[in-house]
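For reference, the structure is listed below as structure tokens.
Shown here: the complex without one of its protein chains, the others still in place.
Going in written order, the chains are labelled A and B, and every chain counts its residues from 1.
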Amino acid sequence: MHNDMTPSHRLKELGIQLPTAWAPDSRSGPLPRLLGANVEVYAEFVRVVGRRATISGHLPVDDDGAVCGPFGRVGVDVTVEQARSSARRAMLGILASLARELGTIDRVSAWVRLFGLVNGGPDFRDYPTVINGASRLVYDVFGGEAGKHSRIAIGVGGLPFDAPVEIEAEVELNE
Amino acid sequence: MHNDMTPSHRLKELGIQLPTAWAPDSRSGPLPRLLGANVEVYAEFVRVVGRRATISGHLPVDDDGAVCGPFGRVGVDVTVEQARSSARRAMLGILASLARELGTIDRVSAWVRLFGLVNGGPDFRDYPTVINGASRLVYDVFGGEAGKHSRIAIGVGGLPFDAPVEIEAEVELNE
Partner (left out) sequence: MHNDMTPSHRLKELGIQLPTAWAPDSRSGPLPRLLGANVEVYAEFVRVVGRRATISGHLPVDDDGAVCGPFGRVGVDVTVEQARSSARRAMLGILASLARELGTIDRVSAWVRLFGLVNGGPDFRDYPTVINGASRLVYDVFGGEAGKHSRIAIGVGGLPFDAPVEIEAEVELNE
């Protein structure tokens, strides 16, 4: 991997295809399909204000951009390795939303912060290992400098669709 | 609703009166009254640094700015519709705090991020519908462009005063 590669080149080099990104207000996307026709979606997936982009909480998605399993609590229904893979799939969804909003992920000049939420069983505490699935992908695609980020990984009592993990993020954009 | 209306005009148009906003260090406000005379309050309700304003977690408040019910867990003691209305009341409290700190909510040029916390019962997962009560008010008052925001809505094991919902936010200010 060359340091002068762009993030979109690195994606290709790594053989990663981004999932389908759908608009938050889409009436035909996977979320309305799951939630029913009357779903109201008010939040943006990516909010750009100046050179900052804040990214809404993303659940793990399959290649079609639909929320995907395994579902359940980590340490009970879902293994740590599965949850780590789900965290990677949530980050793939974030990259897809960024590409949709910005045209290309190459407009991201620096990662700032990840907020990782783990739907952990009563005795599960190894939240960092789960969220490493997302952090690792960021470093692989954006490199050791632009990919740097602060992070907080916590356990929550539940997540929408009983997903094992959810990721929120913030990045800085090129001028 | 005209696009060239200011947010404070829209509030008026919608017939919305903001609740009383009180200073965080007030010794006579509703929080000290609830918590006892020895309460120490260190955090600001609104912290302005440059053009950014970060807003502390706000609970639902009544017209006097006092934390208000219904209290309890969503899906157990409080219905989804009630919790959605509580989320709206938490956002009214945020708007009041912004007006107090900035002089007028018209200094807000863009919403950035909402963080919604839901005191949900063990099987409750529909956090987005609850927090929509806050997001919807933002769009109604600030319009479809300035009101845009990213969002994360999660379930927590408990909230102060057993409130059903709490909202934290960030906005950008005019120069």
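The rule is simple: a residue touches a chain if its C-beta (ideal position, glycine included) is under 8 Å from a C-beta of that chain, and two chains touch if they have at least 3 such contacts.
Note that the coordinates shown come from a computational prediction; the quantities given were computed from them, not determined experimentally.
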Of B:L11, B:V46, B:A96 or B:A110, the residue in touch with the unshown chain: B:V46
Of A:V78, A:L92, A:I105 or A:A153, the residue in touch with the unshown chain: A:A153
Residues of chain B (touch criterion as defined above) contacting the omitted chain: 40-47, 49-50, 52, 54-57, 115, 117, 156-162, 166, 168
Chain not shown, touching residues in chain A: 110-114, 120, 122, 124-129, 132, 135-136, 138-139, 148-157, 170, 172
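Here, only the chains that are shown with their structure count from here on.
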Rounded Å distance, chain A centre to chain B centre (Cα mean): 26
